[in-house]
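Left out: one protein chain. Kept in place: all the others.
So, chain A:
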Amino acid sequence: MPAVSKGDGMRGLAVFISDIRNCKSKEAEIKRINKELANIRSKFKGDKALDGYSKKKYVCKLLFIFLLGHDIDFGHMEAVNLLSSNKYTEKQIGYLFISVLVNSNSELIRLINNAIKNDLSSRNPTFMCLALHCIANVGSREMAEAFAGEIPRILVAGDTMDSVKQSAALCLLRLYKASPDLVLMGEWTSRVVHLLNDQHMGVVTAAISLITCLSSKNPDEFKTCVSLAVSRLSRIVSSASTDLQDYTYYFVPAPWLSCKLLRLLQCYPPPEDGAVKGRLVECLETILNKAQEPPKSKKVQHSNAKNAILFEAISLIIHYDSEPNLLVRACNQLGQFLQHRETNLRYLALESMCTLASSEFSHEAVKTHIETVINALKTERDVSVRQRAADLLYAMCDRSNAKQIVAEMLSYLETADYSIREEMVLKVAILAEKYAVDYSWYVDTILNLIRIAGDYVSEEVWYRVIQIVINRDDVQGYAAKTVFEALQAPACHENMVKVGGYILGEFGNLIAGDPRSSPLVQFNLLHSKFHLCSVPTRALLLSAYIKFINLFPETKATIQEVLRSDSQIRNSDVELQQRAVEYLKLSSIASTDVLATVLEEMPPFPERESSILAKLKKKKGPGAVSVELEDGKERGELNGGGDRGGDAAIAASNASTPSPSADLLGLRSTAPVSGTTPSAGSLLVDVFSEAGPSATSAGVNDDGFLSSAPPTVASEDPAPPLPESDELLNKFVCKNNGVLFENQLLQIGIKSEYRQNLGRMYLFYGNKTSVQFVSFNTTVSCPGELQSQLNVQTKTVEPLVEGGAQVQQVINIECLTDFIDAPLLNIKFRYGGALQNISLKLPVTINKFFQPTEMAAADFFQRWKQLSQPQQEAQKIFKASHGMDTEVLKAKLLGLGTALLENVDPNPENYVCAGVIQTKAQQVGCLLRLEPNAQAQMYRLTLRSSKDTVSQRVCDLLAEQF
């Protein structure tokens, strides 16, 4: 036992600690502790009143036991008693016990608060400080309620001792952080700001933490602190290393205060006052200059303190992001640190450069260090430094260096630490997509990613590559070829099988001409992986097989044989069995036409932000670790139960949801797939056969149908339009026929024709169930202004729609003058007693009344110039949401109703169109120019017409189409 026991050593405590240390086993320790607990308990319960010293000793022992990790359920009262002792050390132990072990025992809190109150008003500075420390240590709401009013008074009172002021400032900060609503701003706030001028450096150091926190929450109320902070900083920066005596740390004047001042300034924009700003820039320059001076000491403390200020100054420079000169100097300074022998400095330089990379002024300067950073990624021995290097590469990546950076990251992945692989994979996937100029590079990159780090490729990543391949027809053949080659590897990752199965199922035909990848070879290759895969992948492969039957009739017999085998058709997994049975039946009874419709190629996905980004954000965000764990568990269970999230895209192509991507990228939110029973669905298929894949409702996965409740709206009033009704409307801008709407019960098809300012629309209401709809009623209304712009007449429909039947309604439309809104269609009926109430927008848009106008180039440009007033033109620049295929674009422009004028625009990539909108009141001539930029995947669309509202509306409508 050491003799060291400073101050008021408690011998009994030392003996006890010594005993515990001598225990040979955990059991012995517990035994010794239990013995001690029994002893203390008996002392506390004993008749003899304990003196203060004994009480202190036992409370301290209890505290020790608690800190060892054992529960303590008594002694609180004795600790509270110590609070009111007059002996400082007894009070101190009491407060320490309370600080460590307080719980929300209300009775106890009242007693504690009482003791604190007494100490706060004792005017004994050491007691006051103890009480303040305790409040700050506990920081509970009850304490805030009791003392949030009192502490500001202590803080700004003229006669408060400096040490108490320091404690009060930080105590208040803790309460404000825990319960901001209880700390009320008031007259004290302005006086707190002036503590920045206090003579006592300790007071300034403590107060500035409080001021920084308050300023970040209420910048306006505290903005006077900016000039005060600048002048304080300036005084410190220009002082000699010995001026500040005890506040100089290893020859650096007041490093903590300097850092805090620089941090406070980061709550505000650059000072507006020229003089203040000038002074601040001077400070920042001085700090940067000092970094170049020879060190005043060899001790690491000296350089740490000095560089702490430097990094904080650089943070401020980055925060202002307005002084190119300082930004570039900061970048150069960090560049020096990148090769410093101190690991800490390399780490911080990499970290700090990440933020510099996002500033336009310093992005290029950061990029010059690319080789050093790549080298760091390869050679740093510390994983956390390598992680920073990877972050920086990600941040400095742009179009000019993307290929190099992605290649380096990929090669690093081969040997990367397990802890950072998943994040690296996400980053590579994001960069590859963001900077893909040619998509074959993108496909190569992602497939490499799966090959190198398949286990870390999350679902988001492989969903995304499929989405992109589906949407870009220029890469589909290449993707099929590459994935076919990748699958040749004897051991390939299951994620590769998923991507392979999906892509060959969709686009295997593009490589089937080559005998080395003939349909049967493709099938055999896929099927050779089948038995090694998990259930969700097998399910996906089965869907790929049925797609093969459609793509390559010659494989039908072989595949049917596979489906028919016991291992499929009697598989113990219900999902696999169901697929095998249904696919087998579908392939044997459906005609080739039906099969072709059901298994049609996936339609393009609507463009959306990559969910990989969201995943990366989440991963980097708070509590990422625990969230990931829970997710993993949840996903695991889903998979076990026949997850349909993984291959929802295939399910969706069989079903009839208008937006198949909802499942694909919505990930775990597997929306109910609205399939229909073949008997009801097949009635409808033929009618809308021209409507494309969205009408193919011969559901294969119909299990979502019975379980999911139909949407019910109890009110008799017309429901508000469905949220997706605008989207539905947009689908019909360039086409006249198709499926307008579909849910589990009802399908609505449209055929329409327009001549001059007149239109006729046929609506087909199909009952998808086997139960009749009663009180079937539809109304069309023109809300607001539209009433005077459109004349719409409808014929009523029969109130009864039999199960599986379809009724037709005719609508006549007359366009009186130009308009913006669309008429509303409301459908009400009862299904099994429940009222269904659906409102949609009827796809009547102004462009339907276009008459195409052919004209020569000279005429076009003459008219174009005539329509040169600003309000006659509407323009939009937007990102391509679909492939930029020429034929598709042309079809859409023709669908708009205008004439597509060839050989008019000098640039053959551009499209120009002309048409006249026919309304009863007037005719509005309209010229259009669409300029695609394939490299940037952007369009510029310009509309000119004699009427500003028309230009704008047509422009808005059309911009949604590409």
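Definition applied: a residue touches a chain if its C-beta (ideal position, glycine included) is under 8 Å from a C-beta of that chain, and two chains touch if they have at least 3 such contacts; residues count from 1.
We adopt the following convention: contacts and distances are computed from a predicted model.
K.L.:
When one chain of this assembly is omitted, its UniProt record names it as which of these: "Exostosin-2", "AP complex subunit sigma", "Cell cycle control protein" or "Thioredoxin reductase 3"?
P.N.:
According to UniProt, the chain not displayed is called "AP complex subunit sigma".
K.L.:
Give the residue, chosen from A:T189, A:N218, A:S234 or A:N344, that touches the chain omitted from the document.
P.N.:
Residue touching the chain left out of view: A:N344.
K.L.:
One chain isn't shown here. Among A:S384, A:S518, A:Q560 or A:S781, which residue touches it?
P.N.:
A:S384
K.L.:
One chain is left out of this view; which of A:I109, A:A206, A:L280 or A:L928 touches it in the full complex?
P.N.:
The single option touching the absent chain is A:A206.
K.L.:
Residue-wise, where is chain A in contact with the chain that is not depicted?
P.N.:
Touch set of chain A with respect to the missing chain: 1-2, 4-12, 14, 17-18, 21, 53, 60, 63-64, 67, 69, 87-89, 92-93, 96, 126, 129, 132-133, 136-137, 139-140, 163, 166-167, 170-171, 173-174, 177-178, 201-202, 205-206, 209, 246-247, 249, 254-257, 259, 263, 266, 301, 304-305, 307-308, 311-312, 343-344, 346-348, 381-382, 384-385, 387, 621-625.
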